[in-house]
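One chain of protein is taken out of this complex; the other chains stay put.
Each chain gets a letter, A, B and C, in the order it is written, and its residues are counted from 1.
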Amino acid sequence: MSQPDPKDTQLLVFDVDGVLTDGTINLDDHGVETKRFNVRDGFGMKLWMNKGFQIAIITGRSGEALKHRLATFGIEDELIIQGSGNKSESLDKILAHTGIDEAHIAYLGDDWPDLPAMRRVGYPMAVADAEPEVIAKARYITTRKGGHGAARDAIAHLLECKGRYSPE
Amino acid sequence: MSQPDPKDTQLLVFDVDGVLTDGTINLDDHGVETKRFNVRDGFGMKLWMNKGFQIAIITGRSGEALKHRLATFGIEDELIIQGSGNKSESLDKILAHTGIDEAHIAYLGDDWPDLPAMRRVGYPMAVADAEPEVIAKARYITTRKGGHGAARDAIAHLLECKGRYSPE
Amino acid sequence: MSQPDPKDTQLLVFDVDGVLTDGTINLDDHGVETKRFNVRDGFGMKLWMNKGFQIAIITGRSGEALKHRLATFGIEDELIIQGSGNKSESLDKILAHTGIDEAHIAYLGDDWPDLPAMRRVGYPMAVADAEPEVIAKARYITTRKGGHGAARDAIAHLLECKGRYSPE
Partner (left out) sequence: MSQPDPKDTQLLVFDVDGVLTDGTINLDDHGVETKRFNVRDGFGMKLWMNKGFQIAIITGRSGEALKHRLATFGIEDELIIQGSGNKSESLDKILAHTGIDEAHIAYLGDDWPDLPAMRRVGYPMAVADAEPEVIAKARYITTRKGGHGAARDAIAHLLECKGRYSPE
């Protein structure tokens, strides 16, 4: 059986720390956390959604910073899953909510907890600086590191597969 | 028709995120954003203005951090445009306020939203780590990345074109 | 006499600044400090402890940020030593509390204050960007820099020595 074609991707799932950020956990003396997102990732995510495709988030950690970042993106609450102890189960929830087939889902990850979900989706992707075991399971590896434009790179790649990535 | 000469630049327009910063959107649990500006960019901006040239800012995002950074620079309020949904329209406002000809304007950008304004000005420039489509439209590409001295580099280049960049 | 075998390591000691962080001391106008930890180091530390091994922390500085980071890791209070003026003496306390032999202890350091403790343990390790004098005393040098996954790298190396590093 042939592998799913990336041009058929309808939904793109992102891990957060190490994917939408550079993996730093910035904590101050009061326990307040700061996350380092990337402006061009944000532009890419809006571009992807404006073309009619969907975004979901699955992260093992929890925090308010992510909510603040995503507030204006228009992602449905059911597709933002924080505190996930099992990313494959979180993927089940996303499948149930959207009705999209696994074959039409792409996933961008960086570390072992992403592997159970990556093994199931049609198009698993890894950030440039992902752990070796994650790189090994990815069908596409971004040229940029997490938090340094990896998400934009992944979106550009998928839209290029669809022939729809152009500023004109 | 020959292209405008960079030595005739009177006004330099900067995007913010990814140009005056490294493109990181640093958000804490309370939604407070921190921007990472660069001290040498600031020195360059003051040098440029002290020699009688102007600076304008056009950014799609909004926030108080930018105002705090620019507070001591002496840039007119009308030349600091935040929340721009269309940077070409924002450029119109700058043209109307200053009366400077497009041919005498330089613009330093990094991503697609900068392209409509970059196409109109006399001297479009891109930061070293700009998106490929922006690099392709630039007449000058800085050697430094956004937030790592790209603005200083652009100013040094323009002043060198004018024969006016020297610490002596 | 042969050197201790890293596969016998039972306890791994970490310095903090420059090892679990990138060595930046981020201070704001109010004196509040922010530490830059790494999400994949955290995953590695949990993996190490879940396999029944121990972690201790010895740092010369003090602050609340570290406590917030370690809160969910389950490290005993006696094994988190802040404000250490003499890391060899701090090691004594860890030995007394755990009863583990020096030969079965590994230590990951980056700078001169780590040397007195590194000289005593069975398996001294240095981060990729450690001071030369620390590199010289290490039996293993991580490929990643402090705060950029050095701790994960050290744990992966020790677990590989034990034949127990695999996501399967």
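One rule holds for everything that comes next: a contact is a pair of C-beta atoms (placed from the backbone, for glycine too) under 8 Å apart; a residue touches a chain by one contact, two chains touch by 3 or more.
Everything numeric here is computed off the predicted structure, so don't read it as measured data.
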Please work out which displayed chains the absent chain touches and list them by label.
B, C
Going by the contact rule already stated, which one of B:Arg69, B:Lys87 or B:His157 would touch the omitted chain in the full complex?
B:Arg69
Touching the left-out chain: which of C:Gly31, C:Gly52 or C:Gly163?
C:Gly31
Hidden partner chain, residues of chain C it touches
17-18, 23-31, 34, 61, 110-113, 115, 131, 133
Just checking the interface: what residues of chain B touch the absent partner chain?
22, 26, 32-40, 42-43, 63-65, 68-69, 147, 149, 167
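Convention: only the chains that are shown with their structure count from here on.
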How would one label the connectivity among the chains shown: line, ring, star, complete, or other?
line
By Cα-centroid distance to the whole-protein Cα centroid, the innermost chain is A
Are the two sides of the chain A and chain C contact the same residues or different ones, given that same means over half of the numbers occur on both copies?
different
Computed distance of Cα centres, chain C from chain A, in Å
31
What is the distance in Å between the mean C-alpha positions of chain B and chain C?
44
Multi-chain contact residues (two or more partners), chain C
none
